[in-house]
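Heads up, one of the protein chains got dropped from this complex, but the rest are sitting where they should.
Order as written gives the chain letters A and B; numbering starts at 1 within each chain.
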Amino acid sequence: MLGAALAVAVVVVVALPFLREPTPDSDALHELDAAERERLEAEEARDRALAALKELEADHRAGRISDEDYRAVVGVLRRDAAEALRELDRVRAMPRGGTRTESAKSA
Amino acid sequence: MPNAAGVGHPPSARRLVSRLSVMARSSSPARLVVALSVAAVLAVFLLYTSLAGGGTPSVSPSELAAKTGEVSLAGRVVGTPTGDAHGAGLKFVLEDIKGANKQRVTVVYKGSVPDLFRVGRDVVVTGTQRADGTFVTKPGSMITKCPSKYQAAKT
Partner (left out) sequence: MAELGRAALVITLGLSAYALVAGAAAAALGRRRLALSARNALIASFFSTLVAAAVLVAGFLRDDFSLAYVAGHSSRALPFAYKLSAFWGGQEGSLLLWLLVLTGYSALAVWFARKRARDLVVWVTPVLGGIAVGFSWLLVGVSSPFDTIPAPADGNGLNPSLQNPYMVAHPVLLYLGYVGLAVPFAFAMGALLSGRMDERWIVATRRWTIVAWTALGVGQLLGAHWAYQEVGWGGYYAWDPVENAALMPWLAATAYLHSVMIQEKRGMLRVWNVTLVSLAFCLSLFGTFLTRSGVVSSIHSFTQSAIGPWFLAFIVVAVVFSVTMIWLRLPQLRTTARLESLVSREATFLYNNLLLVALCLTILWGTAWPIVSEAVRGEAVVVGRPYYDFFLRIFGLPLLLLMGIGPLVAWRRASLRGLARVFAWPAAVAAATGVALIAFGAGSSIPGLIAYTFSAFVLATIALEFSRGTAARRALTGESVPTAFSRLVGRNRRRYGGYVVHASVVLLAIGVAGSSAYDSVVEGKLARGESLAVGGYTLTYRNLTEKDAANATEIRAVLDVRRGGDSLGTIKAGKNAYSVEQQVSNEVGIRSDKLTGEDLFVIAEQVNDDGTVFFRIFVKPLVNLIWLAGLVFVLGSVITLWPDAREERRLATRYATVGERRERTATT
């Protein structure tokens, strides 16, 4: 008896999305198109580059990295960050739904 | 610890690292490091197992006759144990756990006896068989198998 009640309950729960929207405007799953995916990856690359710079500064301030080591690496990181920001701007400026050929992107 | 640089006078750490760094810039150092490490681990592993052996063979009483040297004997305790494990030695008989052709062997054991030891339980002892047929164990090498905490014995 209780088992039957449980079975009915779960069937309702499972059917809920269909019961709530018997005739939806769109049943398409929102998937990221190529442009959105690129933007996401570009944002992640930017966050990574900026975080690396921030960590270098913090390490240098705390004395973990010497001045000369800092000087050796900071140029590279700043360049990476600038590149990531440029890439992000470019992707943002692109029209929606546009595709582009794959080419070497910043890591 | 094995010296990865090999024999001969080791170069200074600086030169070694810079040499490897040159290698690193041209190819993928990560792959090189991984390959070297895997090789090192395998070498250590093979060295160890060839020297120390891959393990003691695990046998039942019926298989005992065929083996020489130290073995791990697994069997079921039958009969009544006599003697004192902390004295002259605990004497008991082990029988094959499975199989149609069950044989028995007398075991003399010294050392700690696990609480679960009793007649009818399966135990494992490590030792060697003497010329007269008794199995003499390494002290303290007895392990008993827990009566199934998780599953009733399916006989």
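Note that contacts are C-beta pairs under 8 Å (C-beta built on N, C-alpha and C of every residue); 3 or more make two chains touch, one makes a residue touch a chain.
On a predicted model such as this, the values are computed, not experimentally measured, just so you know.
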Displayed chains contacted by the hidden chain, counting the whole assembly: A, B
Which residue of B:V78, B:V93 or B:I143 touches the chain not shown here: B:I143
Touching residues (missing chain, whole complex) on chain B: 1, 13-14, 17, 20-21, 24-25, 28-30, 33-34, 37, 41, 44-45, 48, 52, 54-59, 72, 74, 84-87, 112-113, 115-116, 124, 126, 143-154
Those residues of chain A which, in the complete complex, touch the missing chain: 2-4, 6-7, 9-10, 13-18, 20-21, 24-32, 36-37, 39-41, 43-45, 47-48, 51-52, 55-56, 58-59, 61-66, 68-69, 72-73, 76, 104-105, 107
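As a convention for this text, only the chains that are shown with their structure count from here on.
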Centre-of-Cα separation between chain B and chain A, whole angstrom: 50
